[in-house]
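A single protein chain has been removed from this complex, and every other one stays in its place.
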Amino acid sequence: MPDGLFDAVLARGAVAGAVSDRAWLQAMLDVEAALARAEAAAGLVPAEDAEAIAAACDAARFDLAALGADAAASGNPVVPLVRALGEAVGAPAARHVHRGATSQDVLDSAAMLVARRALGPLLDDLRGASAAAAALAERHRDTPMAGRTLMQQALPITFGLEAANWLTGLDEGAARLEDVRDRRLAVQLGGAAGTLASLGDRGVDVMGHMARALGLAEPVLPWHTIRTRPAELAGALGEAAGVVAKAARDVTLMAQTEVAEVAEAASGGSSTMPHKRNPVAAISAAACAAQAPGLVATLLAAMAHEHERAAGSWHAEWRPLTELLRSTGSAAAWLRTCLEGLEVDAERMRANLGITDGLLLAERVSTELAGELGRMQAHEAVQRAAQAAASTEGGFAAALAGQPEIRDRIPEERLAELLDPAGYLGSADVFIDRALAAHDAREASA
Amino acid sequence: MPDGLFDAVLARGAVAGAVSDRAWLQAMLDVEAALARAEAAAGLVPAEDAEAIAAACDAARFDLAALGADAAASGNPVVPLVRALGEAVGAPAARHVHRGATSQDVLDSAAMLVARRALGPLLDDLRGASAAAAALAERHRDTPMAGRTLMQQALPITFGLEAANWLTGLDEGAARLEDVRDRRLAVQLGGAAGTLASLGDRGVDVMGHMARALGLAEPVLPWHTIRTRPAELAGALGEAAGVVAKAARDVTLMAQTEVAEVAEAASGGSSTMPHKRNPVAAISAAACAAQAPGLVATLLAAMAHEHERAAGSWHAEWRPLTELLRSTGSAAAWLRTCLEGLEVDAERMRANLGITDGLLLAERVSTELAGELGRMQAHEAVQRAAQAAASTEGGFAAALAGQPEIRDRIPEERLAELLDPAGYLGSADVFIDRALAAHDAREASA
Amino acid sequence: MPDGLFDAVLARGAVAGAVSDRAWLQAMLDVEAALARAEAAAGLVPAEDAEAIAAACDAARFDLAALGADAAASGNPVVPLVRALGEAVGAPAARHVHRGATSQDVLDSAAMLVARRALGPLLDDLRGASAAAAALAERHRDTPMAGRTLMQQALPITFGLEAANWLTGLDEGAARLEDVRDRRLAVQLGGAAGTLASLGDRGVDVMGHMARALGLAEPVLPWHTIRTRPAELAGALGEAAGVVAKAARDVTLMAQTEVAEVAEAASGGSSTMPHKRNPVAAISAAACAAQAPGLVATLLAAMAHEHERAAGSWHAEWRPLTELLRSTGSAAAWLRTCLEGLEVDAERMRANLGITDGLLLAERVSTELAGELGRMQAHEAVQRAAQAAASTEGGFAAALAGQPEIRDRIPEERLAELLDPAGYLGSADVFIDRALAAHDAREASA
Partner (left out) sequence: MPDGLFDAVLARGAVAGAVSDRAWLQAMLDVEAALARAEAAAGLVPAEDAEAIAAACDAARFDLAALGADAAASGNPVVPLVRALGEAVGAPAARHVHRGATSQDVLDSAAMLVARRALGPLLDDLRGASAAAAALAERHRDTPMAGRTLMQQALPITFGLEAANWLTGLDEGAARLEDVRDRRLAVQLGGAAGTLASLGDRGVDVMGHMARALGLAEPVLPWHTIRTRPAELAGALGEAAGVVAKAARDVTLMAQTEVAEVAEAASGGSSTMPHKRNPVAAISAAACAAQAPGLVATLLAAMAHEHERAAGSWHAEWRPLTELLRSTGSAAAWLRTCLEGLEVDAERMRANLGITDGLLLAERVSTELAGELGRMQAHEAVQRAAQAAASTEGGFAAALAGQPEIRDRIPEERLAELLDPAGYLGSADVFIDRALAAHDAREASA
C-alpha cells in the first residue's frame, strides 16, 4: 500500500494502510454515518434519511485530493467533506447530514477510529514479536551467554533470560496499548462549543448511541479541549516504541562481527562480503522507534487547548498522531521479522563467555572462599590469581590452584565446578518461567 | 524546603522536598534496609544483623555531599553509600550490607519509592485543584459566558461547563497517575546481571519479601533494562502536566484586561497600576507544566538500554525523572492555588456575551426559521439581518424583526427568547452533572 | 502539488513540492550525475560515459513507487535506484554509475540538495512575512496600543513597535537559515567506510568537483557519521518556526472578539456568525510551527551514529528532516498570508488603551511627582488617586486632580499631557527605525 521512497523502511506492515489518508477519510465517513443513525435512534432524524446518509458514506465515492484541496479555506477537511456528502446523499436526507456536529467532532472521533484500527496490525506485530521472544526464551533457557553491563562482560546469563526480558517488555507495552484501546478511545460529540446546543435535550442520548455504534467509549463529557485521550495513546505508543528499541539495540550489538551471537535470517548481505550480515530488520526497527519520543512530546505540548477550540494546538495533533501510529507500528513489524527469523549461535555464545577465561566467575570463587577465609583475605587471594592468570599456563583455573590459601581450602573438582558458568545462573530459569507464565496468561485472556 | 533562586516559582509545594537529594538518599537507605530484612526472612542473613543494618539506615546519619563527591569514581552514589553504611553498621552485620544487590537495584528501587512519595503531595494538589474545579462547576452551572472557538466568540456556554471540563481532565490525569502508582511502581532486584546469582535459589523469595516491605509491586522479572515502568510514569506525568496547562491557559486568557472574567485572589498586583492583576499562579503553573514534554521525550528516548546494564541510558534517567516529578507537582500546586482562590465576575461574563449583540444566537434563529422557510432561505434571511445589525437602531434583534420573512414567521417574544443565551445551552447542565458524578465516584472510592 | 487530506493546512506553499518524494528522487539523481561528471573531471571515467549517465538522471524516467517497494531488501532506496539507473544508461557507461560511492553518500548529498531547494520557497515566504511586518511597522509607528505583559495591559506601546519586534525576529531567523544554507550544506562522499578507498588517490579531487557542481560546500572530510550539518539545519529551522509562532500567537490574541484589534483579510468566517472572524492563517501557522521542537529533538537525539555508519540513527533522520522543512515552510507561508492581509483597527487599539482610564500612565505621573515630592510620598498620592478613580466622576484624571499634593504641583494641562499615551513611548520610534534599517541592510545585501 505505501508507495513513497522511504516507506519500505519507515512504513512497514499493515499499519501504514490503516493510517493512510484514505483510512482517515473512511473513518470520517463512518463517524458521519454513525451520527446520522444515532440521531435517528434519538428520534431527531427519520430512519430512512439516516440510512440514506450511511449508504453514501463510502470513501471510494469521494475524491480525496479534491477534498484536501478544498480544505484550505476552512482550515480542515470536514467542511468540504460535509458538502460533498450532502451532494452524494441528495434531497431530502442531505439536510440531516452532519446535524448538530462540528468539524472537530468528526475529526476527533475519526482519529479514535483510525487509532483503534491501526492498533490492530500494530498489536498483531507486537504480539508476533512477543511470541518469537517467548519461543527464544523457551528454546534457549539453557544456552549460557555472557551477561554484559556497561557493555562489558560481567556474569553469565542465558540467552533465554535475555529473550524473556524482551518478552516481558513487549507484553507490558502491548498490555498498556490494549488498555488505552479498550478504555480510552472515545467518541467525541460536542457541537460548536461543547454543549450540543442544537440537539436540544437529546445530545447525551445521541452521543451514547454513536459511541456504541462505533465501538468507542462514551466520555463523561465532550473532550474537544481536554486531551487526555490522545496524550495516553501517545504515551502508550512511546512506551511500546521504547521496548522495541531495546530489543533491536541488543540484536544489533549481538550481531556485531566481533560478537556474532545472532544473525537475522534475511540479513542484508553483500555478495562480495559474505562475512557481512547486516541486521536490517533490527536497524529499521530502531530507526522507526526513534521517531516516537519527539512525536510524543509534540502531542503533549499541544495539550493546552484554548477555551472551547484551540487556536492551533488541535490542528497540530493530526500529523504527529498519524506518524506515531505509523512509525511505532513499523517498528513492531520490523522487530517481529527480526525475532521470528533470528539465528542464534549458541556455540559462539559459549565461546564468547570463555574469552575471559573464567574471570567472570571470580566473584563466585571469592564468595565461596570467604566462608573459609574471611571476606578480605578471600578477596585478596582471588585477586592475586586473577592478576596472575594471563601469565599462567592453564589460565585462571591454574592460577587459582596456584594460590596456597585457595588450593588448601577448595578441592580441584569443586574449583572446576565453581568456574562453570552454567552453575552460576541464580534465578534465571525461574525468571524465564515467570515471564512465560505471564505471557501465557495474557494470551489465554486475549 | 527548596532554597534555590527559582524554586519559589519552579519547585512549589511539598513535592520539592519529596524529590530532594535527601529524599533520594533516604529512599536508597530504605531499600538497603528492606533488602537486609528480606534476606533475613529468606534465611540468608541473621535477623539481628538485618535489624542492625535497618537501624543504621537513616539519612540523617550520612554526609550527603561527601557521598555525592565520592560517586565520581564509580559513576553512581550507591558505591560510596554502601561503604558508608557498612561503616555505620560495623561488624559483624556489615558484611551483610547490600548482599547480592547491584547499584542499579538500589537506585531503581529508590526511584520507585521517590516517585511514590512524590506522588503523594502531587496527587493532593491535583485533587485540590479538582475539588476547586468541582466547586466552580457547581456554583457556576447557571453562569452564562461566551464559548470561544479559535479564540473567537462562538456560542453561549456556562462557566460551570468550562470548570467541568477542567475537572474531568484533572480527574482523568489523577486517575492515570494513581493507576501507575498502584500497579506499576515495582521493586528492582536483579544482582549484577539480572540473575540474582549470588542469592542461589532464594532470589525470587528475597525479591518478594522486599516488594512487600517497601509497598511496591513485585515484577515478573528484574526490569533493570526493560524501562516500561519509568516510561509509564513519565507518560502519566506528562498527561497531568498537559491538563494543568489547559486550565492555566484558560485562566490567563479569561484574566486578560479586556476580558476580565476571572482574577486570582492573590494576583501579582502593582501599587501604581491597580488595574493590573497578573494571574501569577496560572502563569507559574503554565511555566512548570511546559517542562514536561521535553522531559518525557528524554525518558522515552533513554529506553534502549544495552544488554544487562545500559552504557549511559540508565544514568540519563535520574535527572529528568526527578525534574518531571518536581515540575509537574509544582504545576499542580500552582493550579490549586489559582483555582481555589479564583474570583469569577459573572456580570462581566454576561457583558462579554453581549458584545456581539445576539449574533452568537444567529444560528439558533436560523435553525428555528428553517422549519418554516427551508434551510437555504432561512439562512439568507438571517444573514441579511446579521449584516444589517450594525447599522440598525436596536441592533440584531431589530434587524431580525426588520426582515419580513422572519417577522411574519417568528413572533417578537419568541425572537427575544431565541436570543437569550441561557436558553441555548443544550446539554451543558447534564454534562456538569456527569462530571460531578464521576468526580464524586472517584472521591468515594479513594 | 500536495494532495493529502491535511496538506492544505499542514503543507502550504511551494515548500511542499520541494520536499516531495519526487524532489528527493531528482536530488538523488542529480547527485549521481554530479558524481559521474566529477569522476570524469578527475580522469576516472570517460567524459562521454559521464554525460550518458547525467543524461539519464531525470526523475521523470523512473518509477518512484517501484523504487520505493524495492528498497525493502536493502533498507534504502539508493540500491534499487542505482540498478534502475544502470539499466537506463545501458552499456558501456552503466559500469561507471555510482562508482566508488555508497548509498549514504547519495542520500546525504541529496538531503542537502533537498534542503537547499526547500529553503528557497521557505525563505521567500519568511521574507514575504518580514516585508509585511516592515510595512506594518512603518505604517503604524504612530498607532498607539496597549502593551501587555503577562497578558495584562501594562504601558502604551505602538503597533508599529509590535510589528518591528516580529520583523526583527523574522529577519534573524531568516539570516540564520541563510547562513546554514550558504556555509553548512555540504556534499557527502566517503565511499563504503569514509576513506574513498576505491577511488585510489583521486577521492578528494572527486569530492571537490562534485561539491562545486552541486553548489554545495566541500567538507573537511566525509561527514557520514558527524551530524553537525543536519543538526545546525534543524536548529535553524526550529528557531524560524519559533519566531513564526510568536507572531502568530500575537495575531490570534489581538484578533479575539473582545480585543478585535486585528483581523485577517481572508478570515474564516461563518455566514450566520458575521462577528466571527477566525484568524485561520495565524492558527495554521501556529499548528505548523508546533511541529518543530519535537522534530528538532528527534534529529539531535539521532546524532550518536555508530562507527562508520549508524545502525538506525541515519535512517531515523529522513522523515523528521523532510517534515521539519515542510512544516516550517508551511508555517512561514501561512504567516506571510496572515501579515500581508492583516487588517488593523487603529481606533479599536486606542479604545482598548483607554479602558483602564489612564491608569496605564499612573507610573508616569508618579515619576514626575517624585521629583517634587519624594518617591514615597508621590507614590502614595498617585495610589490614592488610582483607588479613587473608579468612583470619581471624571475618572483617574479627576481623581489625580483631587489629590491636593498633586494638584498643587502639577498643572492641569501638564496632567492631561502626562495621561496621553502618545507621549510616553520612550524609544519606540527609534527602535522601529533601527529594525527597519537592519531590515533594509539585509535586503540590500541579499
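A, B and C are the chain letters, set down in written order, and residue numbers restart from 1 in every chain.
Keep this in mind: a contact is a pair of C-beta atoms (placed from the backbone, for glycine too) under 8 Å apart; a residue touches a chain by one contact, two chains touch by 3 or more.
Computed from a predicted model, the values in this text were never measured in an experiment.
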item	value
Contact partner of the left-out chain, one of C:5, C:316, C:381 or C:428	C:428
Touching residue (missing chain; options C:130, C:143, C:168 or C:278)	C:168
Given A:59, A:217, A:346 or A:359, the one touching the chain that is not displayed	A:359
Option from C:59, C:204 or C:388 whose C-beta touches the chain left out	C:204
Touch list for subunit B against the chain that is not drawn	2-10, 12, 21, 24-25, 64-65, 67-77, 248, 252, 266, 268, 278-280, 282-288, 290-291, 293-298, 301-302, 311-316, 318-320, 323, 327
Hidden partner chain, residues of subunit A it touches	146, 148-154, 252-253, 255-259, 268, 271-280, 283, 293-294, 297, 301, 352, 355-356, 359-360, 362-363, 366, 379, 382-383, 386-387
Hidden partner chain, residues of subunit C it touches	95, 147-151, 154-157, 161-162, 164-166, 168-169, 172-173, 176, 191-201, 203-204, 219-223, 225-228, 231-232, 234-236, 238-239, 241-243, 245-246, 248-250, 253, 286, 289-290, 292-294, 296-298, 300-301, 303-311, 363-364, 367, 375, 424-428, 430-432, 434-435, 438
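Operating definition for what follows: only the chains that are shown with their structure count from here on.
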item	value
Reference subunit B; chain at largest CA-centroid distance	C
Turn needed to bring subunit B onto subunit C - CA fit, degrees, nearest 5	180
Distance from subunit C to subunit B - Cα centre to Cα centre, in angstrom	32
Multi-chain contact sites of subunit C, meaning residues that touch two or more partners	252, 268, 278-280, 283, 293-294, 297, 301
